[in-house]
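One protein chain omitted, others in place.
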């Protein structure tokens, strides 16, 4: 028996992807998977893609989770703190929700509402110094999916001084699984197919997280729902603060990374190439008309944007090889 | 018999949409439709959606077109000038290509290459004063599809002094029909479905056209290919040059327009709502974090972005009601 | 003022398509559009594709509908009878639901449950003799969308004696709008995109309607949900009862029809070519291995399968040209 793992919120899309990754992980053994309204249901009735996995969903209470060495929380925003509070301090936790990502309480109240639960180690290993912090942590707050894609594109540009942190403009499009599995009319296939639809324009809750992670001081982010099940494509632009090659800054930052890839010059990231993987693809240029830096980032919102990243963090927390159970390669076409 | 109309380049997507609109137009009668490699083919073999229309494609030469009162040129960029040169001055022409859009030769050479063919009346009736110019024209250069969506969003913001013309950032996603009907691997359904793919990043040929039409002095535009057959969604942001409500500027500009609609506050444009129509939907806000103006624009790249706009211009050129044969309403879902 | 029209159930997809068609109809004027939970809402908040139409949804009660000369009922199955019962006999009605389609009460109870409401004139004008019956009717029961596509393909084959009515096998795939606008997890874009999903296998409620309309005595129908918003593609096969050309039977049946088209030999129907139109495309062959007759039928489930067909019937009921306000041509790509 390897490391005993529980997944809370296993009936959602991130939960399903976690179960898929864990089923192929050599060291993590799923001992419990819980779901609010689906408790008692066989997992394959909820996730037919897991046919062949024999597992029944349980109730999301601390009792069912405390028995584990590692708990993934894939719950709606605002629900993680209550569950985490009842888990023993010895249980390691990776929270895929937003509850523990922010250092400051003020933006939490402004964008999410309610009381700020606290701050855990931010789960983006590719940020400078962050990998060591995660290794030493009992509790890790996984990045948001938009935050992962934008931070990986932007952080090295600001850190290197190439990009002006006071003038960052982002437009990022996401596949529908990022919006969750709730039955809503605007997420129906009839509404989404053949359609691009912006939402939360001018005030998205990931903005403070991205500013905190990148050092940006002013950031406009417009999210768009795109007609595809998975993937985020983020176009990040910033005023150039000094001359320099943005590709070089990215190359320097990610030279030794297994999952973050600067593509060969002239080849631009596209989301399908990252589907099902834990990879993030990057490319950058200088706009010929405006002189702005443009960085484009692609990843799988359920992979490097959620479940894959969570497994990567858990690997670090348990001293396992960081890439264990994760794929660098996308499933395409 | 009404006004005699010919369509050159009828086998492409814009050509097919023109034929569909013209088939329902009370005054325009198609007397010729030409296509390079498909000459001699019945139109329904190329456009099965036109089943019921009895028309055989002819060769694209001046002889087949000169007999018309009105010619639509839906040819690849760079081919319109040669055809137009052989048409009698009495024939009115609407060119859907880029050849005659730019006032200056320099950006033409920079972005398209080769010699600049000249400048015709710019075919965007909703620009101030432009409607009267089109009415008086024998030759009109239809807007590009990206240019239409971005110009309608941006021009009133700059004209009103609200937006800084020196700091405009655009990310615009287009359905695949905008890329034409050429058989290319990157346009295959297997490549496109489930995928978002940026292209010509940092140097798109529509930039000078948009700057010319809007008064922007610096404009970064990133185009993205989206997995849908039709539609453009443009997110246009600009530094606010002075306090003011961007919605008011749009409302003032388009109050009396039949095809350009500022949506009710809080409702954002999405492409599917404009599919098959000649409408453009707009919405605007001020970003809470950066203070930038954000305008989002949606239209059908084959409708208001190409064939619909061309018919609207032609209506004006012949003194017909501007909305004749065009639909305000989209086909959705 | 033309003919006064009301639409009950205007917030659904068929209701929205009805409003779109009626907005362009020269004789029908919408005086009321009702919706259960959306009463009081402006129609463009529910159907953004109708932006430009000034109409507020009302409550679905007889009072709001009785004032009309013509009422379209686009209600969930089982709700039409109650509304119809309260309308004056002088009001003409086209019911898009299933309530009044079946002649026999027994299959109604078996497939739909509850009491059978009665039988109205079946609204498929292209069936032999049916056009005259519709013209003379005050009340018409529109076909189901699957029933329209399958009946148009099959009826002439059985009527001509070419197909054995005792051995019909159908597989028909539908776009998602056919499943309605209810917020259900299985209809979410995340579930549907990239997916084909059969449902109600072995027992679909349209089977008795199709048998009644075609004369088939045994019919296996497997419906499949396809990742597209509109369209039905029906593959209808039957044992050949005698030698003969199935194309000839279709040509004979539909020679004078405006909306039903036998395609040129070798060209097969596909759904996109019919999107937004009231057309049905057909093709047939004899299978080289089995000798079975194969007929393929394509139409728009919201067009010839629902709203378009309803307008076609209404045109007949009011002595108007049958094609008024309807398009033969699809919106493609």
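Every chain is named by a letter (A, B and C) in the order it is written, and numbering of its residues begins at 1.
In this section, contacts are C-beta pairs under 8 Å (C-beta built on N, C-alpha and C of every residue); 3 or more make two chains touch, one makes a residue touch a chain.
Worth saying up front: this structure is predicted, and the values here are computed from it rather than measured.
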Give the labels of the shown chains that the missing chain contacts, considering the complete complex.
A, B, C
For the full complex, which residue in C:41, C:66, C:119 or C:235 touches the chain that was left out?
C:235
The one residue from B:229, B:246 or B:276 touching the chain left out of view is B:229
Selected from A:30, A:263 or A:284 as touching the chain missing from the view:
A:263
Can you say which of C:119, C:222 or C:248 touches the chain missing from this structure?
C:222
For review purposes, identify every residue of chain C that touches the missing chain, sorted by number.
167-169, 171, 173, 175, 190-191, 193-199, 201-203, 207, 211, 218-222, 224, 226-231, 233, 235, 237, 268-272, 275, 283, 285-292, 294, 296, 298, 333
Considering the entire assembly, which residues of chain B contact the chain that has been omitted?
13, 175-177, 179, 181, 183-185, 187-194, 227-229
Extract the touching residues of chain A with respect to the undisplayed chain.
13, 16, 20, 23-24, 42, 44-45, 47-53, 176-177, 193-194, 229-230, 258, 261, 263-264, 267, 270, 272-277, 279, 281, 327-333
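The definition used in the following text is that only the chains that are shown with their structure count from here on.
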Going by the touch rule set out above, what shape does the chain contact graph take here: line, ring, star, complete or other?
complete
Interface numbering overlap (same over half, different under half) for chain A and chain B
same
What rotation angle takes the CA atoms of chain A onto those of chain C? Round to the nearest 5 degrees.
180
Between chain A and chain B, centroid-to-centroid distance (C-alpha), Å
38
Please report how many Å separate the Cα centroid of chain A from that of chain C, as a whole number.
44
Send over the residues of chain B in touch with two or more other chains.
193-194, 229-230, 270, 272, 275, 333
